[in-house]
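Here the structure comes first, spelled out in structure tokens, and everything after it is commentary.
Only a single protein chain was left out; the remaining protein chains are all shown in position.
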């Protein structure tokens, strides 16, 4: 991780427009606020362009997408592309229904994302590779490296595949991230919030591969830090401390609260 | 409570499709994840059948229902009935407006629930009995046993009426549950989440009356456990510890953290 990326992202207090799913909005907004970004969440097509134009990055997340929302996503995405700000696409549960696949394809025909972020089953579904999904979770195994490269080539974009080991394909190379904690998969929206933290880091002046690997590394360290706290006994008590940890410096996450506060 | 039902429900990690209200989605998903289930939440009619077909149970909750959402609920419900998976219907606030009553009747004409779960005012409203409601809460008194039996006969389904004493009518008998804690009524969605935990237990190989009474007993014990913790000073600090408790074993909830961790 490059701590300067985290610091620069915070200095930007980037305004990040979200068209995202209803399940995670509150958690996602609080997590991004804690990190140092500024969330805006809105789905009305009539303001999609205004919002994207005022923003520093855009997150499109199809977790609870309605057919009527796809056009607002496309309008916001095109405005973001025109302005040249980063666009993160999270194809949540794309393998779970043909409808979601249609929606993602429709979006990708008109919007060029900076990065597509998903679990193995979701990204595999984008390139018709065969990794089993179950609802919004990935449960099968497969050659994740190859899938990341394929998806990156197909959509000419960076790819993040989250999992026990996260795989990043960006700037023509593969990067792996090993930070993280199993409790992350026990709270809903941990992948979605990662998309927002990545978007914040993408507003800095570094290469995409550096930005994404720093975002993922930081995010996983925050989870590790929170999970170790003595009052954390499960996913419920993990969540508030994880949000806290997203507001800490990389040094604080490494050294622990005692050393640095 | 039969601890084997809780254990079997967890072994299933049941995928539970929710068409539920916007207020509780995040809490509900986190609670079900903690318990050991796998939530999916989506309201687009075009994927309602795909989602129901991939799922192990379905929860229909009308807490913030829009007229445009009723058809997706019916489509999902019919697909669930065809597949033979459990359907939990939660008629939140049905006594609060004639619109909600219309919606519930419309759903019940086409979908056969495994259980209808609500507070006394809500279930009373389904059989035109007279228990006072206020918004989404039940405030009056009445013969709850009789109402449970009437509603069960009318809709040929199991009934759960939540309250200080919960009443279950299933398998031609009445069962009472006394576990629980007043703090549950100070957090929004505690009834909604109970519907998801019940749905998870309904995926096991026991009778409906055993499944429902174990779900309710476990849920109440988790609340009692959390409420007793020394750092819990109100509904805000209760909530994270309650989510934790939903991930514990029945034995842990009985004996307390000290004995069993």
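By letter and in written order, the chains are A and B; residue numbering begins at 1 in each of them.
Convention: contacts are C-beta pairs under 8 Å (C-beta built on N, C-alpha and C of every residue); 3 or more make two chains touch, one makes a residue touch a chain.
Everything numeric here is computed off the predicted structure, so don't read it as measured data.
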Next on the checklist: Touching the hidden chain in the complete assembly: which of B:7, B:237 or B:252 does that?
Outcome noted: B:237
Checklist entry - Which is it among B:7, B:64, B:81 or B:249 that touches the chain not included here? => result B:64
Checklist entry - Of the residues listed, A:26, A:81, A:209 or A:254, which one is in contact with the missing chain? => result A:26
Checklist outcome for this item: Omitted-chain footprint on chain B covers residues 21-27, 63-67, 93, 96-100, 134-137, 186-189, 231, 233-237, 239-240
Checklist entry - Can you list where chain A touches the absent chain? => result 15, 17, 22, 25-26, 29-30, 33-34, 38-44, 46-47, 50-51, 54-55, 231, 239-248, 257, 261
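Rule of thumb we're sticking to: only the chains that are shown with their structure count from here on.
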Checklist entry - Approximately how many whole Å separate the CA-defined centres of chain A and chain B? => result 31
